[in-house]
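Note that one protein chain of the assembly has been removed; the remaining protein chains are unaltered in position.
Labels for the chains are A, B and C, by order of writing; each one numbers its residues from 1.
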Amino acid sequence: MDFTFSQRSHDWLQRLDRFMREEVEPAEAEYAAQLVGGADWRKWRQPAIMESLKARAREAGLWNLFLPERDHGGAGLSNVEYAALAERMGHSFMAPEVFNCNAPDTGNMEVLVRYGSPEQQARWLAPLLAGEIRSAFCMTEPGVASSDATNMRATATIDGDEIVLNGRKWWTTGIGHPNVRFVIFMGLSDPAAEKHRRHTMVICPLDTPGITVERMLPVFGTYDEPSGHGEIRFDNVRLPLANVILGTGRGFEIAQGRLGPGRIHHCMRALGAAERTLALLCARGQERIAFGQPLVHLGGNGDIIADLRIAIEQARLLTFKAAWTIDTQGVKAAMSLISQIKVVVPNVLQDAVDAAIQIHGAAGLSDDTPLAALYGYARTLRLADGPDAVHRALIAKLELREQAANREART
Amino acid sequence: MDFTFSQRSHDWLQRLDRFMREEVEPAEAEYAAQLVGGADWRKWRQPAIMESLKARAREAGLWNLFLPERDHGGAGLSNVEYAALAERMGHSFMAPEVFNCNAPDTGNMEVLVRYGSPEQQARWLAPLLAGEIRSAFCMTEPGVASSDATNMRATATIDGDEIVLNGRKWWTTGIGHPNVRFVIFMGLSDPAAEKHRRHTMVICPLDTPGITVERMLPVFGTYDEPSGHGEIRFDNVRLPLANVILGTGRGFEIAQGRLGPGRIHHCMRALGAAERTLALLCARGQERIAFGQPLVHLGGNGDIIADLRIAIEQARLLTFKAAWTIDTQGVKAAMSLISQIKVVVPNVLQDAVDAAIQIHGAAGLSDDTPLAALYGYARTLRLADGPDAVHRALIAKLELREQAANREART
Amino acid sequence: MDFTFSQRSHDWLQRLDRFMREEVEPAEAEYAAQLVGGADWRKWRQPAIMESLKARAREAGLWNLFLPERDHGGAGLSNVEYAALAERMGHSFMAPEVFNCNAPDTGNMEVLVRYGSPEQQARWLAPLLAGEIRSAFCMTEPGVASSDATNMRATATIDGDEIVLNGRKWWTTGIGHPNVRFVIFMGLSDPAAEKHRRHTMVICPLDTPGITVERMLPVFGTYDEPSGHGEIRFDNVRLPLANVILGTGRGFEIAQGRLGPGRIHHCMRALGAAERTLALLCARGQERIAFGQPLVHLGGNGDIIADLRIAIEQARLLTFKAAWTIDTQGVKAAMSLISQIKVVVPNVLQDAVDAAIQIHGAAGLSDDTPLAALYGYARTLRLADGPDAVHRALIAKLELREQAANREART
Partner (left out) sequence: MDFTFSQRSHDWLQRLDRFMREEVEPAEAEYAAQLVGGADWRKWRQPAIMESLKARAREAGLWNLFLPERDHGGAGLSNVEYAALAERMGHSFMAPEVFNCNAPDTGNMEVLVRYGSPEQQARWLAPLLAGEIRSAFCMTEPGVASSDATNMRATATIDGDEIVLNGRKWWTTGIGHPNVRFVIFMGLSDPAAEKHRRHTMVICPLDTPGITVERMLPVFGTYDEPSGHGEIRFDNVRLPLANVILGTGRGFEIAQGRLGPGRIHHCMRALGAAERTLALLCARGQERIAFGQPLVHLGGNGDIIADLRIAIEQARLLTFKAAWTIDTQGVKAAMSLISQIKVVVPNVLQDAVDAAIQIHGAAGLSDDTPLAALYGYARTLRLADGPDAVHRALIAKLELREQAANREART
């Protein structure tokens, strides 16, 4: 057992850390100032500072770090190695896009690298890898409990040499971004097939007739400009069969492979955010005086800090273990661990933010600190990629299966 | 011991309930539609539907119910009696204003009824009681930990026959409302006096030279249009001494009396909101199907519902007990209970909203349901009128004093 | 709404309180010293001090206070009125027996008063009411999940004019007491009947051939001498049909009526124990010094005290409300509330004891304080009369039913 980062990982982290400190973190205010449009999403623009940071990051070789495949321009890092970098990126909302490591593009790039046809790769993957365009992923639907993915009702029906998309999707993250050019749409193709062979993934250019982005959905009143989370109507959207990824009925198969590493990324970024939150909490609590003492020395505040430190430390180790298990034994062996971090990490972040808001007083509710936005981020993570309850159910199922097998083995 | 509402209380509740069902609740959508301005608070307008509802409520006699003093047009209800009505109002964000029972005007009216001079009452109390104007209360300051009220730094300095206000206040709720005409300002008059005799309350018309409303503060990205929470600068704001309430150095004395009933109102409204939240949770959980069952039958969801029912039930009884103690033994005897409800109730509401969001999935984060707004409301209540920690400290202090006295008595 | 005790209730409480302070509490050490036998339950004896306290209590009229029925020698108190007395009794383990108000005899007396034949009352109820004998109740079985009472497997089979008992019962509380003379046995009579008409209650004298008390079960290593919790085998125990209570197949009907008030008693006693626990916590925390300060001023200890005060306060009000609902609307209307207190109160007590142990340091684990015993008591209550989970499930079911009805009513 060895908790040291590999030399390579350590070097990457140094480089990334310097870029974060020197370029990204100082640019947060300018980025915020360049955002325009507010709730009126049709006016959103990509801040110039973002494109210039992207250019510098790419120049510095800090680009597509999430992608293991070197032959597609990835950095060749393992999940464990990238995890440490994802945590560092998590300190700033801007960072993932700066390094072309932002969801959902990362997931879409992974899908296209692994399952895309050469034509699909040339047309859609290449500009994504270059950071020239952005993309989105259409899965969740308003009319059904999407926590049970088999509920999905939007259709992707074969009609001759075309596939026809119909239905309504929402919480399509990134769809409001001015650079978005296509979505990957997942829909029901064959209701009669075995439960996990019914759905198909289709590349759907945004300018295809029949697609209507109806609105952006706020998260606690915030629109995550200029990316957003959209609701989209698909009315008889016709695409050539060449836009199907991997083959009809193989949507779940693709989704499975997509989720493992993505959850590691989400969780490590969330842990970076939790570290930033704890730092804000401590700074405020050490500087503010009430009843003659810094807040951190009053009542149970020390306990709160200790408990957060413990929680973050544990959640980080668990996430590294999940990443390492994917690296060494594959996603399937890591299934319980992946669900475990998906439960734990967003809750740790939510607790940290809640405590930090309390220490900041009402300032913590406003936009004078990043805390209110961090709360929305944490709260969203407890739902995105499956709510806590679904992951707990899976963990319990796997645990009970293993415990029964152990008992069997002993007798 | 008797948990029945008095006949009078029961009758008021019936009348209020009908008005809520028939007039207020159906108007929520229209009210929201009439709001204009969004983040740009200088464009805020009072929705016409609100004024028409106010007129109808006044006509129906559902007006100033919070105010015990009949000779000022109050309904003559005890705290226990009004508590039940406040809970019912808590089901809708609009309701308190409809019935002229909204903070901070209620607190300001109480102050003016009890401590205002006849001139102050004629000029400021009368239009407040009539619902013609609105007001705000300036206490919290950005530069200090306002949870320790003695930290307050803004000044109210006597200068001949004038009093001069200087400093900066924020989280002045309601200051953005088009109808607001004055604030009650609390500031330091005599730094050398005994700790609770240093501060003075002053009636300060909004059009007095030297007052600048600098901005509205968002709560999780939401501005609570058209009321808002503002940050205000006071630069040599000069007012006649006649604007001082009760006398210089008596600010804390007034504040003490103001807080007891106000906390009952806040808590009961929050419990009304918690009931609405639980109803939304159950409705969604009974209607949505995942894995072949309504959500409420999956995993620990039944336990969550049971725990919320228990928590709401207990918190309501505790709040009634606090109200009853104020009614029968005065605010001082109720101090621990008032702090107890101030800790418990906002946390119950926050837990309820968190659970309801989880059951709603991502819809719960958006503005398609009232849940995101309810979260902001709950979270704010954990800080407003003193953060949890300050109240817990007071409860512990009073408990330890009583336990020591009990031990003393036994020996 | 009125939180005052009735004058009668107040007077009883005064009398009881004096007797507790002057007679019961000072006798605790002597009672403990008179206990003999330890784990060897066949040597258990009733301490002489107990019988002498019982005599004095009876003389003082503090006797059978739990029993509403005056014509059977009860005090004629409502559930609300007795609740306050039960709380006071809960301060001492000895108290319930002193006042002839101890479980399971109270439940058995209620059953015999309400459902017993005149012969059953003459033979078994009279000496119980006089405190001359004790009794037990045989329900829980080792082989099945008794939280689902319909699982019960022991049989009570009609055979001509006799009823024959077979099976195994455990956690029969009080069976080790030297004064115990009979048990009420509940068994399966008619497996083919409707689920709640299958079981029968039978009065079974302890000296009936075929009954074997096999052992006493410890609770965390403690045997609750001289009452105990026994495991009993019934082998063809033959009794005349006259020993059946109310009629065959009516066991559940009797059990239902038995449980409501009993749970009030349990919960109020537990709250008395919680008050004693909090008093011990505060006393220790105010007297012990570490790092230069009394423990209560260190870290989060003040918050712990505040949270316990809030929890006890709320749980007490909820229990009074449950009692009042039984008094005014009957047990059925109080079902949810009864389950609510059954969940809340034992957990409050457990939390209080856990916190008090922590403040006492290792002393809290030993028998130098009552805390270790109080922990066993609290932990047992979370299982006795139905585990938390069963009650939560019932509360949720009733809540969902009511919420659905409310939605129905609104449309």
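Assume a contact is a pair of C-beta atoms (placed from the backbone, for glycine too) under 8 Å apart; a residue touches a chain by one contact, two chains touch by 3 or more.
These figures come from a predicted structure and were not determined experimentally.
**Q** Looking at C:13, C:219, C:246 or C:279, which makes contact with the chain not pictured?
**A** Result: among the candidates, C:219 touches the missing chain.
**Q** Write down which of C:122, C:193 or C:290 is the residue touching the left-out chain.
**A** Within the whole complex, the residue contacting the unshown chain is C:290.
**Q** Specify the residue from the set C:271, C:323 or C:357 that touches the hidden chain.
**A** Only one of C:271, C:323 or C:357 touches the chain omitted from view, namely C:357.
**Q** At which residues does chain C meet the chain that is not included here?
**A** Its contact residues with the unshown chain are 38-39, 140, 142, 144-148, 151, 170-171, 217-222, 229, 288-291, 295, 298-301, 357-358, 361-368, 372-373, 375-376, 379-380, 382-384, 387-389, 392-393.
**Q** Extract the touching residues of chain B with respect to the undisplayed chain.
**A** So the residues of chain B touching the unseen chain are 299-300, 302-303.
**Q** If the hidden chain were put back, which residues of chain A would touch it?
**A** Interface residues of chain A facing the absent chain: 1-6, 9, 80, 278-279, 282-283, 286, 296, 302-303, 305-307, 309-310, 313-315, 317-318, 320-321, 324-325, 328, 336-337, 340, 343-344, 389, 391-393, 395-397, 399-400, 403-404, 406-407.
We take it that only the chains that are shown with their structure count from here on.
**Q** Distance-wise, how many Å sit between the C-alpha centres of chain A and chain C, to the nearest whole number?
**A** 53
**Q** Can you list every residue of chain C that touches 2 or more other chains, as numbers and ranges?
**A** Expected reply: 302-303.
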